[in-house]
Structure formats: structure tokens, C-alpha cells
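In this view, the complex is presented without one of its protein chains, the others remaining in place.
Order of writing sets the labels: A, B and C. Residues in every chain begin at 1.
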Amino acid sequence: MSSNRQLTVSRAMAEAIALEMRTDPSVFVMGEDIGTYGGIFGATAGLLDEFGEERVRDTPISETGFIGAGVGAAMAGMRPIVELMFVDFFGVCMDSIYNLAAKNTYFSGGNCKVPMVIMTATGGGYSDAGQHSQTLHATFAHLPGMKVVAPSNAYDAKGLMAAAIRDDSPVVFMFHKGLQGLAWMASPEEAATAVPEEAYTLPFGEARVVRAGKDVTLVTLSMMVHRAMDAARALEKDGIDAEVIDLRSLVPLDRETILQSVAKTGRLVVVDEDYRSYGLTAEVIASVVEKDPGLLKAPPQRLAVPDVPIPYSRPMEQFVLPNAETIAAATRITLGKAG
Amino acid sequence: MSSNRQLTVSRAMAEAIALEMRTDPSVFVMGEDIGTYGGIFGATAGLLDEFGEERVRDTPISETGFIGAGVGAAMAGMRPIVELMFVDFFGVCMDSIYNLAAKNTYFSGGNCKVPMVIMTATGGGYSDAGQHSQTLHATFAHLPGMKVVAPSNAYDAKGLMAAAIRDDSPVVFMFHKGLQGLAWMASPEEAATAVPEEAYTLPFGEARVVRAGKDVTLVTLSMMVHRAMDAARALEKDGIDAEVIDLRSLVPLDRETILQSVAKTGRLVVVDEDYRSYGLTAEVIASVVEKDPGLLKAPPQRLAVPDVPIPYSRPMEQFVLPNAETIAAATRITLGKAG
Amino acid sequence: MPSKAQLLWMYEAMEKARYYEDTMATVYMEGKQPKFDIGAGTVPGEMHLAAGQEPCAAGVCVHLRPEDTVTAPHRPHHVAIAKGVDLNRMTAEIFGKKSGLSGGRGGHMHLFDPAVNFACSGIIAEGTGPAVGAALAAKLKGSDAISVSYIGEGAANQGATHEALNLAGLWKLPVVFVIEDNAWGISVPKSKATAIADTSQRAAGYGMPGHHVADNDTLALFEVAGEAVARARRGEGPSLIEVETYRYYGHFQGDPELYRPKGEVEALKAKDPIERLRKAMLEGGEITAEEADAARDRARQEVDEAYAFARAADYPAPEEALTHVFA
Partner (left out) sequence: MPSKAQLLWMYEAMEKARYYEDTMATVYMEGKQPKFDIGAGTVPGEMHLAAGQEPCAAGVCVHLRPEDTVTAPHRPHHVAIAKGVDLNRMTAEIFGKKSGLSGGRGGHMHLFDPAVNFACSGIIAEGTGPAVGAALAAKLKGSDAISVSYIGEGAANQGATHEALNLAGLWKLPVVFVIEDNAWGISVPKSKATAIADTSQRAAGYGMPGHHVADNDTLALFEVAGEAVARARRGEGPSLIEVETYRYYGHFQGDPELYRPKGEVEALKAKDPIERLRKAMLEGGEITAEEADAARDRARQEVDEAYAFARAADYPAPEEALTHVFA
């Protein structure tokens, strides 16, 4: 294979895990259907064959139990990767995540470590309705003690997964179903990228300027990076030069890169597939204006799910999700070029 | 009793519940220690004696089960009030709250109703450590389908509780332990107020201007209203005239009142006992600047728990909670009068 | 022993459910060929079919009344049909249409029909608590309505199930818990999920009777469920029934089923429960082949009409998404 080989996000994730498992016997994977099935969204495909049932462990439908077990194993020197099949299921097991995994380091004054990855699938757009389509970025990012990442492409996914596994703190790895490159679900072409074969890590808290631009800053992450890029390409035709920032992680949040960009453009659009209120869009805007409200030459725009559960039916679901057209329209508004 | 009689918040809550139970046989209460004990924070004191064990029902420590049961009972025509003893425990039962209670109305296209109150204790300041001191306002307010209220005093608590019980949608009623007026926990004097004996309701989504002022707007709710008022009194001595706004509910959020105030003062300080990032402080700031960043003459200030678990030890806990001094200091900064 | 009417009712409900699922399997592929895309086609999203599991629905719901509550999980069609959910509006809902039960907001995993007190949900074991609550409401109101909570054998290991079983046992509520043991939780066999072979043995831990029904036997379930429902109706408390049943399709449509032993489904189909019930009915002598055929034809016609209704219906306007968040 050449080093230009293209990988889907799901294969990049599975490869990152395999590489760590080969070199570190303390790494193992647990979750529902992560063995024979290879993970419903492919993040563990092939691992069972290589590493066997002890280290690639299918679980009962007991998320509180097996995530709690992950914490216990992590404190006992292992590096578990546990999969919460859909992020929507956090409600049955959030205690194990936010009160246990995320706090035991602090509660122990740093004497105990919880080196654990919780990976979970986010996102909608394929009519899976309100209990299987959420993104819930802010639900995790609001609570202290966990790092939260949400990659937009295969290269980032592999590097961030390796970094997550090696991190001594719990990392919530939120991957978007629609970016996985699955045979059965549409995925943007740019999500699959060239991925080096060897192991590498990417740092958390370093946003990536996906497209440099001078007129307006579009801040987003995960699936919405691709929608924002589509919008940027459309806007380009109108002579609007948008800068697109992929945050890559919510915690830590790279406020510096956002500020630098807004200092340049003076215009801000924040795009998120999560619910609108009390979410990422507000945090990004507040982070800018608490530095200096004068940075903004016009009201910033927020695009997110308008505080309704994700509806099932296609026309309604597509209506509540941000897309290239709505992003472009909001961008025009903040530039005073609406209409 | 005169209509000027003073009630604590806990008694006001219990009275509101009793009044509704007297007139509406479909209202009942469930939760841990809400019977003989009268609720750990007194919100159900006296109810067992008047209404008996069937309608004032102690439960096992099975929050998923009994909150789920509340949803089933509500859909079957009852109006359950369930207590989640500490909001910190949401992690064991959030599915019953956010995926079930909050979404069944939508999932049923409005054909089913879930008239249910989930009341839960928030707040720290008395060294109960990181699993018993959180506020978690945004954790609930971020997710659609539930109204979220957090009163600061007895008068509001009674009126909001009655409104919550009569509402056909699920309402999360977040009461601060330190406002309850318990014999065993310090409470600000102003939390206990004159409370009419008869039943009355207060609307959700109407903030209250607790103190009118022209120089700066302090937006907050729950316990922090009292801290902000203390700060306002201290600032007054320095000739600073602060407007203090008690939001009373997070969902719906009264953006209008905030905007009007900031339009007048041009300066904004948001105070919250919840975690700082991805929380109420950002939502309030974003709500202002997405209208018009020019409303703010100076960077807004946010006071909240600095993204760490609440520590146990007194000096550390007091350090992470906003108080009158830190609020006043932040206010001076936004007024350019720091130092 | 079921009466003639009960037998025919169960048979019809099972034929209806089977034909509904087989039709859905075909309709679901519309617009997903040549390339399968889960979000495309007439019926998008996940689709969990229950062909083979019809006894669990009919054998229990034959004992129920409209005022009884039933909560079902993500694989709900057979139960919804046996509970009498409006088939036209249910199908329109699954098509995402405006005239669907919820105007298209819920879809296949979120079917609500308050007229017959049916609800289902997409989170494992999420219906157990609500079933307990509906039973509690009945008790508080002095009604003799009961609840039935359906879960899969995989769901038996979710904490919610435990809490609901204990609450029902503790408060002696009129609930019948039905575990549909189709041997699989997606790709995980029961032996890799549950520490014991027969989950109904857990009933003792909650102070309620447990029943095990072997090999998808409609008539055996009829008896056991009749007992459990009567017990609940009399106010004597809950029961737990585990039924060994068959899953003919994959976990969801599109499941490659690589985990499944070759020949498993064929072996199950060889003892198809609808065939077995029909045979037993006819052998019983009270029911003629013509009567059975008429029931089956009625069932199929009703299903055909429901699909036609759904197909002809309009999509909701996009902005409808913003309504009904609150009551």
C-alpha cells in the first residue's frame, strides 16, 4: 500500500485501535456488537479476528455496567475502549461516564487515573428519529473531567483516536455515523482521506483552518465541516471568501484559533448539528465577545437544531438540520448580503 | 394567618403541592424519602399525613424505574410529581427524563401528554463534594421537550410549582438546597418571603427585575440572585447602579427582558452556579449579541464554576462558587473600574 | 383452551403481522437499489421486523382490552397489530406521512395510539417503567386495567428492567412482563449476554411468578398469559413470562447477519408458528380451512389497504417539525 491510500473514517478508527492493541497489551475493547459484527458503525471491524474474544469483548445491553467496568479496569491499569453504540443512549449510563469516569481523577487528587476511551456514534440525516439521531456535543462538553473530540475526516479520526487511547484521562470520542464511509449510509467524499499506515497522534484542542478566507468565519466540527465547506464553495461563486474552522475537539476548545479568525473577518457563523440552546454555538459566540464584543462587525449567526427532538419524516428532519443552503443563507445575512 | 405570613421555599413548595392535591385527585407524589421523611429538603413535608401512602409514595432507590413509571402514569391521565433527590443523580435516570418524559409528546405528534413535574435539588456551598453539589442547569435546558425552572424565593417557588403541576408538559423544577430554609442548612433571609395562602400560578419564561439599575445588568437565577443582590448592594456604595435580573426559568428563557436591560445598561455580567463552559452564561451572552453585538459597550463577564468538579474542602469549594465579592469584582471589570 | 373466536382472532392477528412484515421487507427496499442507502427510499431509517415472533403478540394480546396499556420495544409491529393500533395511520407513520399516527414525527420505533393505549420506543427496556406507571395509575384510579411490557431477551440485562420488575413486585401492580427471547440481541447470542439460560427464573427475585414458554408455542403462551393477565386483573400482582421465539429476518433490514449460523432460519421456518397454529386449529375440528382462509384473506386485505393508504398520503410540511414539542 502506498502512503496515499485512502481510508474511510471507520477504517481509520479500527486501524488506530489495532495499532495501539499491538503495542500495548493493556488496551482492550468492550461494547455491544463490537466483536463478530465489528461495531454497528464499523469502528472495530477486523479486531476480533486479530485479537480474540478476551480483548474484543461483546457485552450484554448493560451500558451502566460495562462502562462502569471500564472505569474499574482503567483504574486497575488497563486502557479500555468502550463503545456506546449511539450517543442517544447516554441517558441510561451517564452516571458511569460523568460522575465516575470523568471525576475519579479529581476525587482521588490525581492519585488514580482513568485512561479510557468512550467512543460513540452521533448524528442524523437518515430518518432514524429522535432516539437515534442526536449529536449531544454540549451534553458531554458541559461536564468537567472528560476530553471531548469529534473528528470530521479519516486522517483526524486516526490521529485523535491514537491520542485518546494514550491519554491518561477519559476521552469521549464522538464519531458521526454519516462520516464513517459505511457501505449502507451516504457519506461525504472528503470524509475519507489519505491516511498514513503508521501510528500517529493529533493533539486535542487544536482547531484546523480547513479553508482560509477573509470575509467571514464559519466555525463548526464533525459532519457540519462538510456542509460548511459546501456552503463556502457556493459563497465563493458570489465572491464571498469564507474561512472554515474545524474545531476537532470541544474540550479542550481552541478559542485562540477562533479569535484570530474573527479578528480578521469580523463576522461569525457557528454551525452545529446539536440542539441550539445552551450548546456549542453559544459557547463559541460567548468566547469571542467575552474577549471583545467589538470584534464582531455584525450579529453572529447560529445554525443548529432548533430545540426540537429530531423528527423521523424526511422533509421535517432535513428542515431541522443545518445544510449548505441554510449555512450560506446565514452567512449572507451576517455579511448584510441577504435577500 | 395573615396574608403577610412568611414561608420558606420548602414550605411554599409543599403548600403548592398540597393545594393542587386537594383539588385534583390525579396529582400524586413519588420519590425517595418523600413520605415519612417529608423529602430530604422538605419539599413534601406534611403531605403524607394529609394524603396517605397511596398518593405520597416512597420509592425504592430506582430512579429510572419510578421516573419511567411517572411517565406512564402521566400518559394514563395522572399528574405525578416525582422527586429526584439530588440533581447530581440524573446520570442514573436521564433516559427516563430526556428521552421519555421530554419526547413522548413530540413522538406522539401531540396525541399523548406527559403532565409531570420532576423536582430536584441543586447547589453546593456546604461541602457535600462533587456528586452532591452540582447545579446542572444547562444539562437539562439544552435538551428539548422539558420546561426548566429554578426559583430564587418562596413566592416564586409556590407559583411556579402550581404552574408546573398544571402544565400539560413535563417541567423540571430545580430548587436550590441552600434556599429551602431548612433548620440544618444556612439560607439567605430573602429566600423566605410573604406568600399568599391561596393557590396561584406564575408564568414560565418571565424574568423578574429584582433591582432596577442603569449602569450594568446582572443576569442570574436561583441562589445566585441573592449573591448578585449582595454584590449590587456593595456596588451601590461605590456609586454603581446594577440591574439584577432573576430569570426564574431556563426554558423558556426570557431573552426579551435581558435584551431590554442590556440595551439600557450596555454592560452584562452573567452569574450561574453551574459549570462555566457550554452553559447558561454563554447562552445569555450569545442571545444578546446575536441580536446586536453593539449593545455591549464592554466585554461581558461570566461567573460560574470553572469547569472543575465541585471540591469538598471548604476553601476550595468556596473558591469555585461565585459570591458577592467575585460578582462585584467582575462587575467592576466590565465597567472598567477594576483595581 | 382458547375458544373458537380466540383461536381465529389469534390466527388472524398472526397472519396480519406476518404479511405486514413481509410486505414491509419489500417496500423497505424501494429506492434502496441498486445501492443500499439506509436513508433513502419509501421507508427510510432503521427497520426491525418481527416475522416469526407473532405468537408473543397474539398469544398475550388476545387477553387484553383497549384500556389495557401495552409498551413495546424497537421491534413493535406485531404487537401493535395485535393490540389493535390503527393500521392505516401506523403505516402512514412508518412512511413518514402527515396522516401517520404522529404526523411523521415518530416513525417505526415511536408508534403511539392512545385509543388502544399502545406505545413503543427505541431505547432498550425504556417501556418497562411506563408500563409500571400505567398500572399504578389504574390502581390509583380503581380501574382493573392492566399493563403489558414487552422486551427482548437482550433487554432483560438492562438496569431499567430490574427496577421495573422490583417496583411491580413491591407494589403488587397489574403488570405482565413478556420477554421475547429470539435468541439474539443484534449479533450477540443470549449465551453471551445473560448469565442464566432461562430469564423467567429471575421472577423469584421480585416476588412474582415466572413462566417459560418453549419453542414459540402460541397455545402454551395463550394459557400462561391468560393466567398472568387474570392474576393482574384480580389485583394479585405482576408476572414474568419468557417466550422462546424466532427471528426470521436480520436484526434490522440490511443486517448482513454474518454472525448467524447457516441454516438457523431455515430450521426455524420448518416449524413456523403460524403453520402450527393453523394445523392445530383445523385438527381441533371446530374451525374449517375456509374459515381460516377467510381470516387470513381479511388480514392481508387490511394490510394491503394500509400500505395503499400510506402510499397515497401526503408528506408533512417541513415546518411541521417545529410543532408539538410541548403539549
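FYI, a residue touches a chain if its C-beta (ideal position, glycine included) is under 8 Å from a C-beta of that chain, and two chains touch if they have at least 3 such contacts.
Predicted model only: the values in this text are computed from it and were never measured.
Asks: Indicate each shown chain that the hidden chain touches within the full complex.
Replies: Across all of the complex, the chain we cannot see touches A, B, C.
Asks: Among A:10, A:59 or A:281, single out the residue that touches the unshown chain.
Replies: That would be A:59, which touches the missing chain.
Asks: Would you indicate which residue among B:10, B:26 or B:62 is in contact with the undisplayed chain?
Replies: Looking across B:10, B:26 or B:62, the contact with the absent chain belongs to B:62.
Asks: Can you tell me which of A:19, A:34, A:47 or A:71 touches the chain that was removed from the display?
Replies: A:71
Asks: Touching the left-out chain: which of A:39, A:125 or A:144?
Replies: That would be A:144, which touches the missing chain.
Asks: Considering the whole complex, not just the chains shown, which residues of chain B touch the missing one?
Replies: Contact residues on chain B toward the absent chain are 32-33, 35-37, 40, 58-62, 64-65, 88-89, 91-92, 125-132, 183-186, 306-309, 311-320.
Asks: For chain A, which residues touch the unseen chain?
Replies: These residues touch the chain not displayed: 28, 54-55, 59-60, 62-78, 80, 95-96, 99-100, 104-115, 144-145, 147, 167-169.
Asks: Contacts of chain C with the missing chain: which residues?
Replies: 157-163, 165-166, 168-170, 192-196, 199, 201-202, 204-208
In this text, only the chains that are shown with their structure count from here on.
Asks: With centres defined from CA atoms, tell me which chain sits nearest the overall protein centre.
Replies: Central chain: A.
Asks: Farthest from chain B in C-alpha centre terms, which chain would that be?
Replies: Most distant chain from chain B: C.
Asks: Centre to centre, by mean C-alpha position, how many angstrom separate chain A and chain C?
Replies: 35
Asks: How many Å are there between the centre of chain A and the centre of chain B, using C-alpha atoms for each centre?
Replies: Those two chain centres are 31 Å apart.
Asks: Which residues does chain C have that touch at least 2 chains other than itself?
Replies: Within chain C, residues 100, 103-106, 110, 121, 123, 159-160, 325 contact more than one other chain.
Asks: Could you tell me which residues belong to chain B and also touch two or more other chains?
Replies: Residues 64, 95-96, 99, 106-107, 144-145.
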